[in-house]
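Every protein chain but one is kept in place in this view of the complex.
Let's look at subunit A:
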Amino acid sequence: MDTRPSEPSRRTVLTTAGLTAALAALPVFKASAAPARPGEVPPPADRHQLWWQAPGDEGSLIEQGLPIGNGRIGALASNDPGRELLLITDATMWTGGLNDTLDQDGQFPYGRSDFGSFTLLAKLTVDIPDHDLGGVNGYRRTLDLAQGLVTSSYVRSGVTYRREMYASRPDDVIVLRFTQSGGGRHTGSITLTGTHGEHPTAAESFGATLPNGLRYGAAVKARGTGGKVTVNGTRIDFAGCKDLTVVITAGTNYAPDADSGFRDPALEPERLARTKVRAAAAESTDALRRTHVADYRALYGRLDLSLGTSTAEQRELDTWERLHARSRDPEPDPELEAAYLQFGRYLMICGSRDSLPVALQGLWLDGNDPDWMGDYHTDINIQMNYWMADRTGLSPCFDAFTDYCVAQLPSWNDLTRRLFNDPRNRYRNSSGKNAGWAVAFSTNPYGGSGWWWHPAGNAWLCTTLWEHYEYTGSREHLKKIYPLLKGACEFWEARLLTITLPGTSKEVLVDDKDWSPEHGPQDAKGITYAQEVVWMLFGNYCTAAAELGRDTDYADTIASLRRKLYLPQVSPTTGWLEEWMSPDNLGETTHRHLSPLINLFPGDRIRPDGSTPADLVAGATALLTARGMESFGWANAWRSLCWARLKNADNAYQLVVNNLRPSVDGSNGTAFNLFDIYEVERGRGIFQIDANFGTPAAMVEMLLYSRPGHIELLPALPDAWAASGHIRGVPARGGFEVDLRWRDGKPTEARIRSVGGRTTTIAYGEVSRTVTLRPGASVTLKDFSR
């Protein structure tokens, strides 16, 4: 750590001057008041328990470790009786920096020291040599989705041992609790270490600084009953303990504030970690657990779901066997499928609160060098991560994404001004004009970008942020994102080219030279993806300006630009919706990305309800059909969402089933721990969390479609779930929440509650009615026969 005093920089002066802005600069890892301690709540029914009969392999924790997290810190746990291993992360533990240069070919550098990488913070082991897996019986491991608890249990010499762990948001610590019944004892040692070559000096904490100046630290505290807990050099020994509680926390001095260089120089993470574990260890373990479960359930309980009943035989299988059975047998397993959705929600609650948003691997790593840096990819992945949040009742988890974009904006503005029109950037504006902000395909948490510039990335981030407003109606959110929307519009105002459509005299606005994400030519003008998403952005901006009563004139400008935007057509050659403003197929037919279908999903321009020209729907359908049913997890999830929008329940469901296939030797599919595996190359799969979020989003989209002013019930209900089911607490765009029950493929009851929305139509099949509600009021509909 460089501690030399430095002259006040422009940055520090600005920070001191702008005290109001400093509110946004609070570090992520921060001291907090003692949380409220709730009373005991009876545990919920165990419908959504995942369970396994084997612990995780230390070398394969990304596939076999069970994830915990409090939205800021996370861990993967082995749950091995003889040696518990936790690989601990903090969402802000990133190498790299602003990365404000371009390579000769116009790309941002993309290395672990320049762009940076998400990386591990600490490793904790609890060794109990006598409890070696080879000597215990009846091993079982569960993830209790309803309470947010990972447990493992086993019997050794007639004694039942139980281990429970969770990451508590209120106490900001990870808690491990070792108990037993039958007169057993725990003897062993605890070791907390870094993973970046730190030299261990103490058993109970460590602190260090990354080469980029980010400080980090971790601390552990152990407490036992009936035995001894002693600090012994760089480890903690425990001997003869009936029960043992281990409390860990970790953090960095990251601050989401470009003006302070994304650091809080005053924060000492090791010291703060020590304070936090001391405070938590002073509480009773019951109180810690109660506090965590109440906090977790407050979010988890917002959505309840049943897709039908599984057979007794299916219920008997452990989760891994059950995935195999689902892939092998033709029978649906509705409870497994619902649990998969709830697992996605678990990951969101654990991964996205109060800190940085969930990146490619969410909060979970098994090494310091994740593929693609574990970064934020702006051409589907981060958007897909957040499609699920509102759709499954986890709107509060969305805020991490919003806050990230808001905090990055000053740097994004800065880099755009300095580097977007750089002559090396192949996508620079040929108009020579430059305004607003843009990002590259990859972004980091330091305002930096990696890989190629991605002109339409700003619009896609904005439309995703906008959708959250449509769900929640939150004016506070709208005010937060307004500068992002406006800046993106300014960027496009400067960028769009006016051309005359061949064979007509019609002038239209098109995107400059660009790349349909990761597909086809890198110098195509008017790519469908950009035309569609900018059309969405402009529409959203005009609505935002009107709602906030701001920038009326500028909104008019944008509205007129929007009217002139070229909107893509169907190729007379392929019959597909064009991807490159060309009738020809310039790419791979089964390419993973569905960028030209962005206005089928997540947008709404292409609708199969008669309001969209039939040839456009047919062209979109033909393109989607050509893309096929077999791809990477996230690509299948997007396909499923599109098929749900087209009301093709069979295809939408089949893609969900495809994603549930067990991953074998790195193949695309679902790992032992339910993480989605992306096959990078034959035999090598990596974890990418987007499918774990995108697939649940698709499942919800099959049950409920909404856009402002319109809700459709069961638009694509598959036969597998048709017998009976319910979804309660599902948000709808336009400011409503729906509780829906169905039987024999038809809704039996729908309760619509306003969370700010006023009027909406509710449709099922050909039947539609309009309801008008005051905020907070609800109506129950029962008769869908007409």
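By definition in this document, a contact is a pair of C-beta atoms (placed from the backbone, for glycine too) under 8 Å apart; a residue touches a chain by one contact, two chains touch by 3 or more; residues count from 1.
One rule holds for everything that comes next: contacts and distances are computed from a predicted model.
Not every chain of the complex appears here, and the one that does not is recorded in UniProt as "Alpha-galactosidase", selected from "peptidoglycan glycosyltransferase", "ABC transporter substrate-binding protein", "glycine dehydrogenase (aminomethyl-transferring)" or "Alpha-galactosidase". In the complete assembly, the contact with the undisplayed chain comes from A:D318, out of A:D237, A:D318, A:D371 or A:D739. When you scan A:T160, A:S306, A:S327 or A:T543 for touch with the missing chain, the hit is A:S327.
Among A:N137, A:S181 or A:T500, only A:N137 touches the chain that is left out of the view. Across A:G56, A:G148, A:G666 or A:G757, the single residue that touches the chain missing here is A:G56.
By the touch definition given at the top, subunit A reaches the unshown chain through residues 52-57, 59-60, 64, 80, 132-139, 154, 157-158, 313, 318, 324-325, 327-330.
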